[in-house]
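Below is one structure; the comments refer to it alone.
One protein chain is absent from this view; the other protein chains keep their places.
First chain written, first letter: the chains are A and B, and each begins at residue 1.
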Amino acid sequence: MNRCRWMLTSLLFISAWLAASAGALAAGPKPWQMNFQEAATPVMEDIISFHNLLLVIEILIVLFVLGLMLVIIIKFNSKANPVPSKTTHNTLLEVVWTVVPIAILMVIAVPSMKLLFFMDKAKNPEMTLKITGHQWFWTYQYPDNGDFEFDSNIVDEEDLPKGGKRLLEVDERVVLPVNTEIRLLMTSDDVIHNWAVPSFGVKMDTVPGRTNESWIKVTKTGTFYGQCSELCGVNHGFMPIRVDVVTKAEFAKWAAAAKVKYAGIQTPPKTAASATAKAIKVAQAAARMPGAHVLKR
Amino acid sequence: MSNEAAHRTARASRQGKSTPRRTKLTAYALVGLIGGMGALVATAQPMYRAFCQVTGFGGTTQVADEAKLAALIIPVEDEAAKAARYVTVRFDANTNAKLPWHFRPVQRELRVRIGEQVLAHFEATNISDKTIVGTATFNVTPYKTATYFNKIDCFCFTEQVLHPGQTAQMPVIFYVDPEMLKDINTKNETAITLSYTFFADTDQSAAKKADWDQSAAKEADRDQGEARQAEAERRAENSPANRAEING
Partner (left out) sequence: MSDTAHAGTDGGHDHSPTGWRRWAYSTNHKDIGTLYLAIAVIAAVVGGAMSAMIRLELTQPGIQFIEDFQFYNMLVTAHGFVMVFFVVMPALIGGFGNWFVPLMIGTPDMAFPRMNNVSFWLLAAALVLLVASTFIAGGVGTGWTVYPPLSNADFHPGMAVDFGILSLHLAGASSILGAINLITTILNMRAPGMTLHRMPLFVWAMLITAFLLLMAIPVLAGALTMLLTDRNFGTAFFSPEGGGDPIFWQHLFWFFGHPEVYIMVIPAFGVISHIISTFSKKPIFGYLGMAYAMSAIGFVGFIVWAHHMYTVGFNVETRSYFVIATMVIAVPTGVKIFSWLATMWGGSIDFKTPMLYAMGFIFLFVAGGVTGITLANAGVDQAFHDTYFVVAHFHYVLSVATVFAIYGGIYYWLGKMSGRQYSEVQGRWQFWITFIGVNVLFFPQHFLGMAGMPRRIPDYPDAYAGWNMVSSIGGLITMLGAFMFLWILYRTLTAGAPAEDNPWGEGATTLEWTVPSPAPFHTHEVLPDTSDLQAAE
């Protein structure tokens, strides 16, 4: 009981520290960041709090082993202890170091399962965002908000607006309403990609020939960034994700305008973005790999 | 092992002489183990498919056979059970980049009574100037509902051929098994998404055949048409009243 309380206290302490050091509202990674990007969904909040528990347990394990090793170095070096003992067995000890780790694992397993089952399925999603990965850009489709779709390409370094984040900004952003359960359907057009936004705690492979489902409910408005998280070829590092989360009213307005803006846009023939300033070099790389369709801009 | 045996083994190995029996047996057993693992991996693909089929792994849907359909009648006739639950079935369509087709669901979603057979349509258009064979892969999400999602008939069971510019309605008939309501993991599901991806079939021989069939059919049409016209002209000579009809 005591141990539990102690663990809780340190957990709270660490969460407070994490929260304090996380900085301003969700806007991608920060320089010298040592922890997660700020949570913007209940799933990510749960991931962080469960990870805090893991972190405490794991740091204690490492410190325990380190402490034993320090004692060994000080007490059992050949100067301090010239005559080695001959002990090679201690049944009680052996039972303890088998049973205690099992107990620790059970402490971990319970919240782990809770988190896993919680993040598995949205209760009742209000809308759907369909995400399709391509080499090397994303296509987003809003089947429930006017059934429009658009491609989202990286913004080249030279076209970057002031204050824009290199390698993270896109030309056409995903816009989503706040406090809304959103079903994410993901698939791919060519190779396996992975759509990941750290602040949302979502990361799922887009696999050609099958559709994967995940969900988010973003509780904060703001701008969120992510990157493709499965090696997908030459420009794997250059297909970022930017999500702008806005109020429901703003979203409705945006969706109405988007329906007009993107109406009649047929995706094939598809074009890929050139990756920042290296376009020529990339083209060379792509030329060596004729199967990878790239760079028609 | 005995001293003798160890010595013999050691000596034999040093001299490159015949290997002792026990050593040989061990080696054969190990080759057998490798063979066993080899057999396992050689049969892995059918096993994987069967596993997906049985467990709905990766969202693999079920194919309803006669026995299943027969069994289904009981819950359907139970009006109370039938009315008990609805589920939304959503439809999703993808086209692989290498296939110049437009492919979309005719209806975005349907509210479906669980246990009831439902017909839904997808629509595909060939926007190229070639006849192309396509095949569709499919799955449902959430994956855990896949074992309860039964297809009675589906365009995805066979390859589809579209002529240049041709648009086709592609039907799928399915039902959601009432057993879903008994499964603690799935009974609260409110929506199932049925998703298809059309690929250009690696085997395009059916396209050639279809082209040939089509031209043959056209030929036949034309022959028939000519015959008809000849017949009509022949008649027209006999009956002037018909001439206007033919010319019109």
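Convention: a contact is a pair of C-beta atoms (placed from the backbone, for glycine too) under 8 Å apart; a residue touches a chain by one contact, two chains touch by 3 or more.
Only a predicted model underlies this, so the values are computations on that prediction, with no experimental measurement involved.
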Considering the full assembly, with which of the depicted chains is the omitted chain in contact?
A, B
Since one chain has been left out of the picture, which residues of chain B touch it in the full complex?
1-7, 9-11, 13-16, 19-20, 22-23, 26-27, 30-31, 33-34, 37-38, 40-42, 44-45, 48, 52, 57-59, 96, 98, 135, 137, 142-144, 185, 197, 199-202
On chain A, residues whose C-beta touches the chain left out of the figure
28-37, 43-44, 46-47, 50-51, 54-55, 57-58, 61-62, 65-66, 68-69, 72-73, 76-78, 81-90, 93-94, 97-98, 101-102, 105, 108-109, 112-113, 115-117, 119-121, 135, 165-168, 190-192, 194, 196, 198, 201-205, 207-210, 212-213, 225-238, 275-278, 281-282, 284-285, 288-292
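By definition in this document, only the chains that are shown with their structure count from here on.
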Report, in whole Å, the distance between the mean C-alpha point of chain A and the mean C-alpha point of chain B.
33
Can you list the chain B residues touching chain A in their complex?
58-59, 90, 92, 94-97, 100, 102, 108, 137, 139, 141-143, 188-191, 193, 195, 197, 199
Can you list the chain A residues touching chain B in their complex?
120-121, 123-125, 128, 130, 132, 134, 143-144, 147, 183, 185, 187, 189-190, 208-213, 266, 268, 270, 293
